[in-house]
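First the structure, in the form of structure tokens, and then the observations on it.
Just one protein chain is left out here, and the rest sit where they should.
Chain naming follows the written order as A, B and C, and within any one chain the residues start at number 1.
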Amino acid sequence: MTDDPSSYGSNLNMERYRAHYGQMCRIREFEKAAITAAQNKLVLGAIHPSIGQEAVAVGVCGNLRRDDIILSTHRGHGHTMAKGADPLAMMRELFGRAGGYSQGKGGSMHIADFEVGMLGANGVVGANINIAAGAAHAIKLRGEDRVVVCFFGDGAINRGPFLEGLNWAGVFRLPILFVCEDNGFAATTRTHAMTSGGGPAARAEAMGIAADTVDGNDLVAIDEMARDLIDEARQGRPRFLLARTYRLTGHTSADTAPYRSEEEVELRWLNDPITNMRRILEAAGVPGTQLTAMAEAAKSEMKRAYEAAAATDWPSRELAYADVQDIGDPRERAF
Amino acid sequence: MTDDPSSYGSNLNMERYRAHYGQMCRIREFEKAAITAAQNKLVLGAIHPSIGQEAVAVGVCGNLRRDDIILSTHRGHGHTMAKGADPLAMMRELFGRAGGYSQGKGGSMHIADFEVGMLGANGVVGANINIAAGAAHAIKLRGEDRVVVCFFGDGAINRGPFLEGLNWAGVFRLPILFVCEDNGFAATTRTHAMTSGGGPAARAEAMGIAADTVDGNDLVAIDEMARDLIDEARQGRPRFLLARTYRLTGHTSADTAPYRSEEEVELRWLNDPITNMRRILEAAGVPGTQLTAMAEAAKSEMKRAYEAAAATDWPSRELAYADVQDIGDPRERAF
Amino acid sequence: MAKMTYIEAARLAVAEEMRRDPLVWAVGEDLGRGGVFGQYKGLVDEFGPERISDAPISESCIMGAAVGAAMTGTRPIVEMRFSDFALCAVDELVNQAAKARFMFGGQTRVPIVVREPIGMWRSSAAQHSQSLEAWYAHIPGLVVAVPSTPADNRALLKAAIRCDDPVVFMEHKNLWPLEGEVPEGDDVGRFGKAGSCREGCDLTIVSWSAAVHTAMEAATALASEGIEVEVLDLKTLWPWDRDAVLASVERTGRLLVVHEAVAVAGFGAEIAATVAEHLHGALKAPIRRLGAPRIPISYAPVLEDEVRVTAGAVAAAARGLMGR
Partner (left out) sequence: MAKMTYIEAARLAVAEEMRRDPLVWAVGEDLGRGGVFGQYKGLVDEFGPERISDAPISESCIMGAAVGAAMTGTRPIVEMRFSDFALCAVDELVNQAAKARFMFGGQTRVPIVVREPIGMWRSSAAQHSQSLEAWYAHIPGLVVAVPSTPADNRALLKAAIRCDDPVVFMEHKNLWPLEGEVPEGDDVGRFGKAGSCREGCDLTIVSWSAAVHTAMEAATALASEGIEVEVLDLKTLWPWDRDAVLASVERTGRLLVVHEAVAVAGFGAEIAATVAEHLHGALKAPIRRLGAPRIPISYAPVLEDEVRVTAGAVAAAARGLMGR
């Protein structure tokens, strides 16, 4: 975050950031509702909240066109919503209901909305990196001017696909921006304890992918940097953005995170990206009441999504056999 | 190579380098014999000669103790012999005969002599890197002062295990030296065309493994650098050595390498590491006749190995069922 | 005898073997905080972070390093978290661990235990629910264990740790909280020895892992209808207790194989084929297999259940074989 919020002053694009503030609130409220739903056993699978990391999703995706592509991780709600997905279809997916983005077949960890270019969260850490490289490869082969953004965590840089995918992007000069959200943790482990060397940006640079670092809790900074990097990437110059942030919740909604102190977390809450943005907007003259109203609107939107999802039917059993493959009968059971 | 051979002058440890010269000649002659054997259909599987790269094997392994460990690649004859393996048992292995190091079950691509700490060539590019890290991990757990050297090619740096294994070595501070033999090629591909960024050393540095670069055709330089790096590694400071060299033959003995010009190869022959060493030794006063005699001795040693291998029996058929595993009957065939 | 859960039994096995043999160590992500399911809870306090070692998210290196560490005189327990993630380390397991001893002519051995929790666990979806035991049974060099009870989990895990072969050790996630009696003393399991969970003369059900409990539930229901089912728990798939299966089917004349994995090319096929080969003529009814249809596992409970082999389905199949 910027120490002096007023430093953005009157140059601030007020409309843009007010909208972004609203988007961050929506993501926050969506995830809070999802956590409640998990507690109430309405969401049965694991969910990984991105609370505290919303600025990265919103700041980056705010610079993408609808036909641009993103790939995400297990912690994908924010990216998905920031790319334009509908929270009700997302909530239904988390609830495993009809009308969910994937008919309830994927759940939170496989949330996706191909219509808005969100090509999927992924249950395998790092697997999205190669897939993203391939999406960018296809864009290049087809001579399009779309761009791909691949989000992943600081833990993912220790998996082979990080090397293979970045090298691939560099060799084929693909239109892709890699965004590493460094939230300090890989599940219950402090990532730095299991990472040797200079970290994500140093590794990217060594692979020929120019890397920039940004305060991941400062939406304005992310927005400005992402704009430039996405422009670059669109020209076939792959780029890397390291966003330093913090995971304010446990790894999953069920994780009480006993491996870190309450003081640590409390301190980090002082750097909440949503509060940061609010402070900047207020300093720039946006009335606090207006911002509070936006936050409230987000809350009731997600409450409605929760209730609507809870009232939605289960998917039809027949769907279990749909979309497996064209060839061969998926019902084949030995008998 | 050193431009001015006489620069090593009288500081040269004559005995040491005379022995190393002999060792390089032995490796060269072993591989020439193996190529002949392949042409004569006595060696049936693929062989990957290291002709032109002998200085790396000899220079590095010359600084290891017998109880130190090496891991190698598909191009492993030189490393194996330099670590102290017996050429006859190696030749028998290449011929698929009884008394081969692995009873003829592995062949060239899986050549190994665990007695001298040579824990295997590997048919999967890059797979040896993680295995080597694990060997070093065991050494550390057991509190021993042994060291591991892992050889691999420039092509291997584009596989995930390169990242995972180097990170592992850095995180656990393991006694390991990574040696990348950059011979310019990955099979029929010029490696640089498929490699993004600053190459092997830059990647290693980014992973926190200090990297040095050496002329891979200059045995003296390699010897001196390897000595220091192995000392470092033995203290639990993993190190990386990039040796720039050239593959004077095709990728396999059957590859005529039409993808590069004869002129290119001829030029590279002028930098043959064995000739280089000979020039240095002669400049330091070793009589050429003595060196020629050593080369001749190597040749006849390998001729004898060839003939002895050719005269050796096949392994007993029973061995097909030996050393599969302790548990369960490997003969189990459905019937 | 002590009552404990499946997960406690596993923890006990690891602790006992680590006390016995200082060369045993475990490595995987988050182990210092107990592992993703708490399988390693508290062990770091007793054995320290070198022997209960955290790892980067590097499945290939976790597996590959274990291979090298095993060749160099230690006995690593490899934690893969979900068997699905072990698919990031197949070269290391199949091309390296399984083949090294043979390929190097007996110069080395690779005593690793690869823990790969399998199976459906409510709404874990397609990438966290698979049961691929048939794959590893197909690979020369590997041992495959699939325990169904706390006692077996302890005994077989101890055996796996002592074994000089690479062992793929598949615990079922749904069984973690299952309670059962576990013998006192140094109870070390035997690979390739099936357990008879129930005797019966009408029909043999062969099963393993969590499906054993489904089979038992069905058998109880069937008994009340006068159908006496023999339930065999294979416990390990390589080696598998062919003799026990053949002896039982010879007696009952009927075989039903029940497993959670996809039926097509599942390990049930191996058992069915073997029995068909050996007991032609002795069978009173066609062999049957029950497994999942060939669809990925869904997130939504109602769709997830569609791949489940239920006690009802087992009982129905059994009745069919009895001509009822």
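Note that in this section a residue touches a chain if its C-beta (ideal position, glycine included) is under 8 Å from a C-beta of that chain, and two chains touch if they have at least 3 such contacts.
Remember, predicted model here, so these are calculated numbers, not experimental data.
Student: Given the contact rule set out at the top, which of the displayed chains would the hidden chain touch in the full complex?
Tutor: A, B, C
Student: Of the listed residues B:Gly76, B:Gly96 or B:Pro175, which contacts the missing chain in the full complex?
Tutor: Result: among the candidates, B:Gly96 touches the missing chain.
Student: Which candidate, B:Gly107, B:Gly134 or B:Pro238, sits in contact with the chain we can't see?
Tutor: Only one listed residue reaches the unshown chain, and that is B:Gly107.
Student: Just one of A:Gly52, A:Gly160 or A:Gly197 touches the chain that is missing; which is it?
Tutor: Of these options, the touching residue for the absent chain is A:Gly160.
Student: I'm checking contacts with the chain that's been left out. Which of A:Leu42, A:Ala55, A:Leu88 or A:Ala127 qualifies?
Tutor: Looking across A:Leu42, A:Ala55, A:Leu88 or A:Ala127, the contact with the absent chain belongs to A:Ala127.
Student: Check the options A:Ile51, A:Leu119, A:Val149 or A:Ile274 and report the residue that touches the missing chain.
Tutor: Here the residue in touch with the unshown chain is A:Leu119.
Student: Touching the absent chain: which residues on chain C qualify?
Tutor: Counting only chain C, the missing chain is touched by 84-85, 87-88, 90-91, 94-95, 98-99, 102-103, 125-127, 132, 134-135, 137-141, 238, 261-262, 264-270, 272-278, 280-281, 283, 285-289, 293-296, 298.
Student: Can you list, in ascending order, the chain A residues touching the missing chain?
Tutor: 69, 71, 100-106, 110, 112-115, 119-120, 122-124, 127, 129-139, 141-142, 160-161, 164-165, 167-168, 171, 319, 322-330, 332, 334-335
Student: Touching the hidden chain in the full complex, which residues of chain B are there? Just list them.
Tutor: Interface residues of chain B facing the absent chain: 44-46, 93, 96-97, 100, 102-107, 109-110, 122-126, 155-156, 158-160, 186-189, 193-195, 259, 314-315, 317, 319-321, 324, 328-335.
We adopt the following convention: only the chains that are shown with their structure count from here on.
Student: So how far apart, in whole Å, are chain A and chain B when each is placed at the average of its C-alpha atoms?
Tutor: About 46 Å separates the centre of chain A from that of chain B.
Student: What whole-number Å value describes the gap between the mean CA coordinates of chain B and chain C?
Tutor: That pair's centroid distance is 41 Å.
Student: With centres defined as the mean C-alpha position, give me the chain A-chain C separation in Å.
Tutor: Result: the chain centres lie 36 Å from each other.
Student: Can you tell me which residues of chain C touch two or more of the remaining chains?
Tutor: Expected reply: 55-56, 58, 60.
Student: Which residues belonging to chain A are in contact with no fewer than two other chains?
Tutor: As it turns out, chain A has residues touching two or more other chains at 158-160, 193-195.
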